[in-house]
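Heads up, one of the protein chains got dropped from this complex, but the rest are sitting where they should.
And now, subunit A:
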Amino acid sequence: MSTTETTASGVGPVEGAPVYTVDNPAPLIEAPRKRTKKTPRSTRGNFELAAWLFMRLSGIVLVVLVIGHLLIQLVLDGGVSKIGFAFVAGRWASPFWQVWDLLMLWLAMLHGANGLRTVINDYAERPNTRLWLKGLLYTATVFTILLGTLVIFTFDPNIR
C-alpha cells in the first residue's frame, strides 16, 4: 500500500501519521566520539611508533659503531693491555674518533634507555613502582649522556 511513504518518513503505518517531513526534519544526532573544538588534536601521538623505529635504525648504526669499538679496544694492537690515558689521548686527537665516540654514546644510551623503559613497562605492575623506576632511569640516562658528552668535548691531553 503506502510503502514509499513509510520509508521516507521512517515511521511505519502502525505508529500513525509521520512525525518528520521535509519541512519538519528530524533533529541531527551527533556521531559518537565526533571531533569537536574541545577535543584535543591528538590524545596519544606517535611516540611508540617513533621509539620502535628508533630502536631499529639506531641498532643498525650501533652494530657498526660498537663492533668497531670492540675491535679497536679489545682485539687489535695488543687488545685491552694497550689501553691507558696515552691511548685515549691519541685517539681523541682526531675529530673522527671524537664524533664516533659521541655518536656511539648518544645512540647507545638512548637505545638502552628505551629498552629498559620497555622492560619496566612490562614487569613493574604497580603505577608507583613504574613511576619511580622510570624516574630513576631517566635521571641516570640524562646524567650519563651529559657527563660523557662533557668529557669528550673538554678532554685535555695536557691535564698534567
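Keep in mind that, in the parts below, a contact is a pair of C-beta atoms (placed from the backbone, for glycine too) under 8 Å apart; a residue touches a chain by one contact, two chains touch by 3 or more; residues count from 1.
We adopt the following convention: contacts and distances are computed from a predicted model.
The UniProt record for the undisplayed chain lists the protein name "Succinate dehydrogenase, cytochrome b556 subunit", from the options "Chemotaxis protein CheW", "NADPH-dependent 2,4-dienoyl-CoA reductase, sulfur reductase", "Nickel import system ATP-binding protein NikD" or "Succinate dehydrogenase, cytochrome b556 subunit". Looking at A:A51, A:I83 or A:L133, the residue that reaches the missing chain in the full complex is A:I83. Residues of subunit A that touch the chain left out of view are 56, 59-60, 62-63, 66-67, 70, 74-76, 78-81, 83-86, 88-89, 105, 108-109, 112-113, 115-116, 119, 140, 144, 147-148, 150-151, 154-156, 159-160.
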